[in-house]
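Here is the structure we will look at, set down as structure tokens.
Note that one protein chain is taken out, while the other chains of the complex remain in position.
Right, subunit A next:
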């Protein structure tokens, strides 16, 4: 359906009695055509983005669906507030936890949030077979995928960046060095952004593969957590064998350690790898390349998934 009103077709205007349209009309029961403004593709895209983003926090949904996201949001923010309180009252010279480190440290909580919210964004559309209805509107495949991808990434970004913001405000309240803290905060936001886009893409790709919510939740947790646990265990082993370069290469194998390595090298944090050593130049480029490939790859896979909308 095109966004313009159908100017060329005969329109039964309100004033005329029915039955005055073209001769080809067999039975005119006087329905009027819509001739108001049509908001078009861009509006539909923004609405889809907005609704999905609100849905990821349970806003505009039943009270029951607000419980889990809000609870997890609290679990994510309360430790940050505690860290701030400790810093202010002990008059420490710097925060006990750095901005980037906090995000990496809280990964299990973020993982559960992503796993709960990604299937809710796409699996339910598949399960109740409403995807064809979306595509009967002016939006196209790219709009749907783009809006959902952006909405989930934005939801994760809000989820992580809020606690980073709490840490920053706390640092200013504790009268830590303004320049240092502002720089750390800005880099922390970039870290959140990379984290959100990468994890949002992976989670959506997994969730879009199944119309069943429970299965999607389990699959996303498995995809995000098992590799991370495995990588941590293997890095520990490799570190005890004094094979330091392998630690960095192993970090490529899970999304969590990928972001961890990347932020330690490029965004001025410390990584949680066993030896805490920085990546080499070759490793850094491999990390950056893999991140870009994963983000682009998951987007392409999602586009491919929705090529046949009939499911």
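Simple rule for what comes next: a residue touches a chain if its C-beta (ideal position, glycine included) is under 8 Å from a C-beta of that chain, and two chains touch if they have at least 3 such contacts; residues count from 1.
Following the convention adopted for this analysis, contacts and distances are computed from a predicted model.
Novice: Leaving aside the chains you can see, what is the UniProt protein name of the one that's missing? Options: "(2Fe-2S)-binding protein", "Phosphoribosylformylglycinamidine synthase subunit PurL", "ABC transporter permease" or "O-phosphoserine sulfhydrylase".
Specialist: Per the UniProt record, that chain is "ABC transporter permease".
Novice: Using the touch definition from the top, which of A:42, A:236 or A:276 touches the missing chain?
Specialist: A:236
Novice: Touching the absent chain in the whole complex: find that residue among A:55, A:69, A:111 or A:146.
Specialist: Selected residue, touching the omitted chain: A:111.
Novice: May I ask you to list the residues on subunit A that touch the chain which is not drawn?
Specialist: 108-109, 111-112, 115-116, 214-215, 217-218, 221-222, 225-226, 229-230, 232-234, 236-238, 240-241, 243
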